[in-house]
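I'd like to ask you about the structure that follows.
Omission of a single protein chain aside, the complex is shown with its protein chains in their original locations.
Order of writing sets the chain letters: A and B. Residues in each chain are counted from 1.
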Amino acid sequence: MFLAYLISILILAAIGIILAVSLQLTVGFTGLLNLGHLAFYAIGAYTSALLALAGYPFWFCILTAGVLAMFFGFLISLPINKIKKDYLALATMGFSFVVYAVLLNWTDLTNGPLGLAGIPRPQLFGFDFSQNSNFLLLVAIIALASYLIIKLITISPFGRVLESIRDNELAAKILGKNTFKMKMCAMGASAFFAGVAGSLYAYYITYLDPSSADIMQLIPFLAIVIIGGLGSLEGTVVAAIVLTFLPEPLRFIGFPSSIIGAARQVIYALFLLLILIFKPKGFYGKVKLE
Amino acid sequence: MIFAQLFANGLIAGAIYSLVALGFSLIYSTCNFIDFAHGVTVAVGAYLLYFFFSLLGLNFWLSVILTIIFTGLFGLLLNIVVFKELRRRKASNLILLTASFALLIIFESLILILFGADVKTIGYIQVSRGLDILGAIITPLQIIIIIVSFLLLVIFFFFMKKSKIGKAMRAVSDNKDVAEIVGISAERIYNWSFFIGSAVAGIGGILVGLDQNLVPTMGTGLMIKGFAAAIIGGIGSPIGAVLGSYLLGFGENFGIWYLPSGYKDAIAFVILFIFLLLRPQGILGKKK
Partner (left out) sequence: MINLEIKKLNKHFGGVKAVDDCSFEIEKGSITALIGPNGAGKSTVFNLISGIIEADSGNIVFSDRDIVGLSPDKISNLGFSRIFQASSLFDNLTVENNLFLAFDNEDTKFWKNLLGFNKATKIKKEKVKEMLDLVDMEKFRKNPAGDLSFGQKRLIELIRAIINPHSILMLDEPVAGVSPRLREKISKILLKLKEEGETILLIEHDMDFTLNMADKVIVMEKGIVIAEGSPEHIKNNRKVLEAYLGE
């Protein structure tokens, strides 16, 4: 009983790690305040769910989910060069709203607010992942792979250019870097992994509705990125695990379920706010926020 | 006639957005960061009216006045407790923005915890039969919304042009350093901006609350529209913010001539995206 509960939280933590480290790539490493991360996640989740329901194999669904999310990541970064940094936050947040509206209203495709039910658990090379314990293994492997790829990006000279854009974009341009292309790549790569995370979530939860794209749900991941420390992937992983477990005791205190969700948001957001004020480098970050 | 009805709906939407856009534009131009908490300020306004009028049973006009004052104070409090503290620590405008996003979530969730997630109605004005004007059905309240919004804009412009505080606000938004040299305290102006901007948002919340239902997340959508309107109109220009609001209101309402009404939010964003791509400085904004 407790083990099953633990496994279900660990699965969510692993999916959270993928989402958070990919968000870190844009926010922490490139300095792009991307508030549309959950839109990419939802695009991935729905793409994957629809394909899986149509009978396509797991590897195809998860890759298509990532690629389609990446495509939207590229699309959303088209005006990135002309707008001020804080407008990007607004544009990406607006994008999140649009995706939510489309998921809710394109009923022929998404089944609207009723959502998509009966998403099959994946099968791969003859393995069946319908057991949560097996599924945890699959998610953990993909989370590890995502982490390593993003780590590889950030420690490579490519990541160094991303960081230079975060620190001083004009100086990076003056050294000859095509910062527009770089920012687009960062957004695309970040969206790809968000799409992958969405795909895994759809497979895990087996039932999907538009609330996965709700902008409110972004706050835990934004909190993880800032609390873990901008520019620190290790900190992000630790924060993702801690913050997934942190509000769990609320479940046992006996709050009505409608309040638990809101209370959880308050805890995350309050934690984020206190970190911003009192420990702006986060717990593991090296990067100053100024 | 459909055209007249869509036109009227556009007018009402524009009137509401302009109240949100105006407050946002004021705070953005003086304090220089995007304040996402402005969204929840609208909801705070609506729920305060619900609290004073429907729960406490106070006189309606007294409730309205209390609501406007308390919403203004709410904004002021956020500025003093959170933003001022962050500025003192030399936080960048992106950090202020992130903090305001956290505040948005905190207060939306608190409203939900305190009042519940179910839809609330204030119910002061009984649902009355709409008036038929040139084929469009408009309720008396909606006419009041348009008039109040218009009056408020006029007052706002006079305030910014003539009053001492209004002039000081424009000085700070033009150039903070120069303003401080001539003896204007920027922090004091930030306080005023938050108080006035939030009070205006509170009035927006009251009007929306009377016209529609109350849900805790009601402010976020309005905020996105209001911000988009301010950017479309040209940040820092109050006239631009109003123009942008009506453009957005009409754009959305004529847009659903072709699309299902659920796509309203999407239309606003597409208009914003086109502007960011082709004319990021907005209609009236100056190119840098």
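Remarks
By definition in this document, a residue touches a chain if its C-beta (ideal position, glycine included) is under 8 Å from a C-beta of that chain, and two chains touch if they have at least 3 such contacts.
It should be emphasised that the depicted structure is a prediction, and the values quoted were computed from it without experimental measurement.
Every shown chain that the unseen chain touches in the whole complex is listed here: A.
When the missing chain is restored to the complex, the residue among A:I15, A:I119 or A:C185 that touches it is A:C185. The missing chain, though absent from the display, is touched by one residue of A:I153, A:I205, A:L246 or A:I259; that residue is A:I153. Within the full complex, the residue among A:S77, A:T110, A:S164 or A:S199 touching the omitted chain is A:S164. Even with one chain removed from view, chain A keeps its contact list with that chain: residues 149, 152-153, 156-161, 163-164, 166-168, 170-179, 181-182, 185, 189, 231, 286-288.
Note that only the chains that are shown with their structure count from here on.
If each chain is reduced to the centroid of its CA atoms, chain A and chain B end up 30 Å from each other. Touching chain B in their complex are the following residues of chain A: 31, 33, 35, 78-79, 82-83, 85-87, 89-91, 93-95, 97-98, 100-102, 104-105, 215-216, 219, 222-223, 226, 258-259, 262-263, 265-266, 268-270, 272-273, 276-277, 280, 289-290.
For chain B in complex with chain A, the residues that touch the partner chain are 33-34, 36, 82, 85-86, 89-95, 97-99, 101-103, 105-106, 108-110, 112-113, 116-117, 217, 220-221, 224, 227-228, 231, 260, 262-266, 268-270, 272-273, 276-277, 280.
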